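Report on the structure given below.
Subset of chains shown; positions unchanged.
Order of writing sets the labels: A and B. Residues in every chain begin at 1.
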Amino acid sequence: MMALEINTGDTAWVMVSAALVLLMTPALAFFYGGMVRAFGVLNMMMMSIISMGTVGVLWILYGYSEAFGNSIGGVVGNPFQYFGMRNLYGMAIDTTGDGKHDIPALVFVGFQAAFAIIAVALVSGAVADRIKFSTWTVFTVVWATLVYFPVAHWVFAFDGVAAAHGGWIANTVKAYDFAGGTAIHINAGTAGLALALVLGPRLGFGQRPMRPHNLTLVMLGAGLLWFGWFGFNAGSALGATPTAALAWVNTMVATCAAMLAWLVTERIRDGHATSLGAASGIVAGLVAITPACASVSPVGAIVVGILAGAGCALAIGLKFKFGFDDALDVVGVHLVGGLIGTLAIGFLATNDGVFYGGGFMQLGRQAIAAFAVLIYSFVVTYVIALVLKAIMGLRLTSSAELSGADINEHAEIGYDLSNVRYTNYQRVHSTVVVPGSKEEVHS
Amino acid sequence: MKLITAVIQPMVLNDVQVALAQHGIAGITVTEVSGYARQKGHTEVYRGAEYTIDFIAKVKLEVLTSDDLADGIVEVIVRTARTGQIGDGKVWTVPVDDVVRIRTGERGDEAI
């Protein structure tokens, strides 16, 4: 992975992709934020935004190293190898082995940072409106360290790319997960389920109405997610290659098909095709094509999209059936969508899928990868949740929950469109602490 | 003096306002309200969960008037606001002890 000649085209593509993936977390904040009631929109957004803060810093300190450092038994990378990005400046990642497609190692760091951030942020959809913000913040740190970084190592760290030895799923099981169906979506979806189970349902879940407060915000989130997802999937080729082109086209068309499938499902079941359904179908399609985008043909991608769109549209009802409150359907969309995509590869992979005469071997590998991540994520997340509950408490007080997390956790409200000013004065707290004169100003 | 209050369909507001103006009524005060009564609400669907909205958007008009004009005003409102469908609303009259115009301090019928 030492190389002097950088391919500027590949580097440009991966830097753009990294920025696109980073945009996905604000996009997720809008997607989720629009779906809760108006009195919780800021808290919902902040759960994504704070993940950018904590996970971004951790990634640079030891997260990248835990994921892509030299493997300790295929289970986790050496967290000290690249601690604080040491040993990385001037290094390159060579993804083809022929020295023609080298990109600076720091580009890969940035690209993967954005993955880590959004994986954590995704979990928040399950716990909308009722988790303490301080506990969520600590959760992002602990969960990234104990769950995401190791699982990313399992799935994304190929031997000889970022370090000599990589993770067990990538190198031993040899499952295909091009851009993170297991490491991101199954992982986050499962974690959301575990956390929601420990946390309990929102007050009034299933009885009192909790409709989305701003569907233009939801649609904005979905639109930006789709845009960013081209970086997520096609960027995972780590170069501006024909593989990236295939991933790009599949990321488009699977999503188109999933949106249509979700809308048709709704139309048949509920009598209406909704905009929330379109936005949800978009995300479901993106999730499902994520692992598969480089393995299936465009027509295969359409099939994956249809399965994901219809499958997730049906699966979001599960929470009412089983009574767990996965508020914004992280399980129904990310876990189920991730499973659909990961397993569909076994059938539709053009090189060795069942339908292409490849037998059931690859399907088995896909299943092992999917369920290994699912089980690990569920168990560890559940334990983390119990520990945090014991130490600092998980839930808002009932009165805070009923009067809204925005006011109670952030002392803000999302919107003030009235032309009447009910606020009747302001008082300035403190201003600058000039060194040597720690005075406070009250006006 | 009287306070005439009417709860009407939002879409007839303009017609009523124009009719009142033609009838010589100088001022009205309008509030957006929600009504729950005979008229059926609608259903919304979000991710397969159905929401029934019982309350229907209505507009409340308030008109202050002298005693002698009150009946005429009620009549104008009832005539203009009628669409004939359930949900057309009500008009009611309440006695008023006194009215003051803030700008001038005028009282009673002068203030209207």
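List of remarks:
Going forward, contacts are C-beta pairs under 8 Å (C-beta built on N, C-alpha and C of every residue); 3 or more make two chains touch, one makes a residue touch a chain.
Bear in mind the structure is a predicted one, so any value in this text is a computation, not a measurement.
Written as a formula over the displayed labels, the whole complex reads A x3, B x3.
Keep this in mind: only the chains that are shown with their structure count from here on.
Note: centroid distance chain A to chain B, computed from Cα atoms, is 51 Å. On chain B, the positions that touch chain A within their shared complex are 44-51.
Across the complex, chain B is touched by residues 209, 211-212, 266, 269-272, 274, 276-277, 280, 313, 316-317, 320, 329 of chain A.
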